[in-house]
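Left out: one protein chain. Kept in place: all the others.
Naming follows writing order (A, B and C), and every chain is counted from residue 1.
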């Protein structure tokens, strides 16, 4: 399935970057949830572009219009459709992009799959802009989870070679909330300046950089998830890999766990005042596909933004020739900072979907 | 869903390590496929334990009994149920494992989820032994894919710190077949000896090691997959993370792509005698969730086997005390070599499921 | 799942009768379909209310706004979101309906399920108005099916005790098109006058009537469908029973087949100029869950409109008392005529979903 996801919470996403609107239908939300619109807008703003020179100067208000499923600010239990009208589309000529396939973009595979009928303007349905409705839906999921004591946060783990610290084994809700107050959350608060320098360097070179985001979910009860096909890892990874530009998903130490010995990678249990904990959390709170009560920790890798202004070699599918391509326009030299809240949102939706089972 | 998966091909897995039998039901196989049982047994043997000192000395015949869906060696189109009877169970006392939670194993999360009613003998339903039916199903998928010209192979990319080369950008079917003829496939044929030394060192220390497996799918046509929730990455990762002990899944260069500049990570297209190719394949043949016609490349990270004979600290859930645990019995000091064919099988099932759409 | 449906075609429905808008997201439509908007509007009009005294005088334009998935009138392959803004809501006081449960309406079960938070205005998400987006989606499905030679039509089989003829064993596409040109299609053209009299009688008594609709699908190839859980009957019935007020679904002769002997109910095959046909079609073109190449025939039973102006006994959930209820407002004395195109649309969506498998 391309456009729908979920069992207990259902997501159906739609829209194109330069079409009428983008949006999402969220099914099976519980009735009676009072939406905190201020909190939603705060999250929307974390993702929104145009806030500084690290992101595309395109200004989008990203104002969400709720078309159904909410009455007097409270969910009714009926499907919630939220829409964001597209306002700031450039009316520029996109005919070049119908022929010249941008490297690193979905242009060519989409051209084959949709036989040339897809909307190429601004990336169409493949645009990162489609993550705005995800953040909206994720914000609602987070509000529901927070009522159950579950809190989610993420930080920029790396930009190119510049690395932040990893999450500590435990964090309080307050510490997590403090982290998320940073416009660009890093655990080592000084590191973001270096990251910014790296991004700026790329921007000056008409180039781009990528990075990684580490996300932690506090207070997930033990016993969530399943062996095999609906392991927590399977469930969350199917969502995380649907974020454009994500190329890796890992849990706990991720690939680094493969460099340990078994006596190191096994997280030993102990009773801490009657509560079961592990001394380390190399497995990221998940064993056998099921949560063990420790924080769930995961990392996603995001490739450098494919939109760069440098001249690139590619093909023209109409003339069937090798060509050179120059893309002008509004580009993010690095989308990692804006993707932090998107990762948090997807994780929130995935956890909520599993909670209801 | 825990036990079923798939849209076009349906998988339903069942069984416990020391129960009556393990098996799988495969739905929606096309009718008229003549099964190559010799090829299937060859793959089963690649996964089977007891073949050398790197793996558990438990001898299992892993003989597959087809209960339905095949007549005169040819698929009928009805669901195919394949079973492997368990023959070599030890009748030892498992009561210790009902109380003392092995670190790194599913014992504790399963204890919570199933309220103590799960089968702990040999890991029960969580046992790596459940991958045997996956290899059976994957072998059939590979036979169907091969008829469409699609060939899948994998190699041990690393054991602990010892690394093999990465796959080259192109390989012929013959080169891939040659690779798979190696009992423990590595691209650099000399490297496996070093890996073996590392494994042996762990075994002597009653310890274990993990590693990574790189898998490549040749000849997938462009246009397979979807944006968002059913991207190729989402689809395959949900399967790959259901393999016990897998902690990371990545595509193309994986996390390493985050260290490149955009002008490096973008795979530039060109016409090669009328065929569209890319000069590099850093994105692993997938852009925007859809195949671009280049080989699909992915890597999974497998943690060190949690079963180690060293004394470990843990909890006793009955006495509610912190205890020390010694696990005796048959352990693989490293499951990575046996997991190569499991990864190939999951990828085959995932690709076949998408092909039929 | 409440709000989504489908495997190859995905439907996600949303909206409330008196909310901002109602709509549908249709996923996995093939790219490159040129939409015939005139044909769509013709079908929308067949369902629309306010056209005569048999239906509610509420005037709704039912103008469809396509928000995504279509460019220059042609499907792009991305999810198609279609919305109908609600324009003609009465601002009347609905507080009575929050307390007094209308008999025959979803009020009470919804009150329990949604804990009183659901939107009661005009039936909210349960309103028959939600079938408008279904007709839109079904019209697109019919256009795609017609390109494959498959044509769908239905007629009013009965209103209360007044019965039309059953479909003949064969009909040409032209005959079916002629049938659908009737505002209220009946095979015996004279019978609708009698039906109308029955409806008018009910209306004069502040009462309502129901009826049955028979639907036929011409030219479905043999071999569509599955044994067991995805039989054609299972597949279509899950859609048909989601139409508000449908209480029965049957195939071929339906319950009447239970009154025959086996030698009568078995449809005997014969070659008709090389083509396989059956002499009768008592099984409605489906045997063992799979099409046999004969027209698919099915019948749905629709209960009398629950909205009647007569005084009715019921409960007040707030005061916990038995009360008498008078509902005023705009009611259809019979929704069967407007439901004909809804049944056709659901069948079209169901067949298309199975075609793509």
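Heads up, the rule we're going with is that a residue touches a chain if its C-beta (ideal position, glycine included) is under 8 Å from a C-beta of that chain, and two chains touch if they have at least 3 such contacts.
Computed from a predicted model, the values in this text were never measured in an experiment.
**Q** Among C:43, C:139 or C:208, which residue is in contact with the omitted chain in the full complex?
**A** With C:43, C:139 or C:208 as choices, the missing chain is touched by C:208.
**Q** Among the options B:28, B:142, B:203 or B:263, which residue touches the chain absent from this view?
**A** Hidden-chain contact among the options goes to B:28.
**Q** Tell me which residue among C:167, C:192 or C:251 touches the hidden chain in the full complex.
**A** If we include the chain that is not displayed, C:251 is the one touching it.
**Q** List the chain B residues touching the unshown chain?
**A** Within chain B, the residues that touch the unshown chain are 1-4, 7, 10, 12-16, 19-23, 25, 27-28, 31-32, 65-69, 71, 74-81, 83, 113-115, 117-119, 124-125.
**Q** Footprint of the hidden chain on chain C, which residues?
**A** Its contact residues with the unshown chain are 1-5, 7, 11, 13, 101, 103-106, 108-110, 112-113, 125-126, 130, 158, 160-161, 202, 205, 207-212, 222-231, 233-235, 237-239, 241-242, 244, 246-255, 257-271, 274, 276, 278-279, 282-284, 286-293, 301-308, 310, 312-315, 320-322.
The criterion applied here is as follows: only the chains that are shown with their structure count from here on.
**Q** If more than half of the interface residue numbers appear on both sides, call it same; otherwise different. Which is it for chain A and chain B?
**A** same
**Q** Go ahead and note the Å separation of the Cα centroids belonging to chain B and chain C.
**A** Once rounded, the distance between the two centres reads 46 Å.
**Q** Could you work out how far the Cα centre of chain A sits from that of chain C, in whole Å?
**A** Centres of chain A and chain C (C-alpha means) sit 39 Å apart.
**Q** Using the average of all C-alpha atoms in each chain as its centre, how far is it in Å between chain A and chain B?
**A** Roughly 27 Å separates the two chain centres.
**Q** Can you pull out the residues of chain A that are in contact with at least two other chains?
**A** 1-4, 7, 13, 113, 125
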